[in-house]
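Every protein chain except one is present and positioned as in the full complex.
Showing subunit A:
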Amino acid sequence: AVVSSLSSSPVRSSFGSLAARVVPRFLRPQSSSRARLRRQGGGSRGARMTVIDLLTRVDAICQKYDKYDVDKLNGANVAGDDPFARLYGSVDADINQCVEKAESAKQEKNRATVVALNAEIRRTKAKLLEEDLPKLQRLALKKVKGLTKEEIAMRSDLVAALPDRIHSIPDGSSTATKKNGTWGASGSRTGGAIKFDSTADGNFDDEYFKGTEESNQFRQEYEMRRMKQAHPPIHFSSLDEGLDIIGEGLETLKNMASDMNEELDRQVPLMDEMDDKVDRANADLKNTNVRLKETVLQMRSSRNFCVDIILLCIILGIAAYLYNVLKK
């Protein structure tokens, strides 16, 4: 259509201006739409990664293969001195962290975070007691060169002191004895009887037993709450309703999202087709424009010139004739 419209307008000067206008206008939007399509088509099309992508990838790869870093591994076993000190240092740091968490838990108003914090504290304590402590004990007893007997003795003392320190970290289970049965409306569950107490003596049987006690208490509380459902002072019924509403909202969202998913799946091949067609049209247009340019240049360079020269000669001839006539 472009070519036909251009050929139908025989004005010479309009060629150049049209070509100048057509070439950028048609090429620019196409290339930007192609770039958009490329970007939308996912990163798999064409390897155009930014520097940031490269950096993150390199980081991920390095992290993955760190464990094969021989130097680091060697560093771990260099001198017998280091492992003990290091492990002790890390245990120490953990204990301090736990203490801090316990502090913040005491001041925390939000019950949920308190519960979470306590759980974390208990987990760390268990880990320390079960894993790190025996290791430390073993390391402490190792004969290391460059250390005096007193230092070794000191180490064992340090290690012996650790369990006490660990046990002394408050994790909310110390108040268990008091708050055993009071699952009242005050909702003071923190200390509560959450006895998944892992001040683990390694006695898992005890824990399991406590677990079932737990669930019985839960059930009792649930029944009580159900019975008291009509009573205003209980706040938990609104929780249930709220959760129901949230659940429904989520279901709607899920359905909408899967519908959207399918719709997008439907449109992907269409976009691909469009992309191909636009690419082809673009190439054709480029071709046409180039040829047009050539033609226009040709016109301007050869014919224009000749005609101009001829006209000029004619004018000069006429001028000379007139001059002659007038001179006479």
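One rule holds for everything that comes next: a contact is a pair of C-beta atoms (placed from the backbone, for glycine too) under 8 Å apart; a residue touches a chain by one contact, two chains touch by 3 or more; residues count from 1.
The rule is short, and it goes like this: contacts and distances are computed from a predicted model.
For the omitted chain of this complex, the UniProt record lists the protein as "Gamma-soluble NSF attachment protein", which is one of "Gamma-soluble NSF attachment protein", "Septin", "Elongin-B" or "Myotubularin phosphatase domain-containing protein". For the chain left out of this panel, the touching residue among A:S90, A:T252, A:N287 or A:S302 is A:T252. Among A:K64, A:R266 or A:K327, only A:R266 touches the chain that is left out of the view.
Summarising the interface, subunit A meets the missing chain with residues 248, 251-252, 255, 258-259, 261-262, 265-266.
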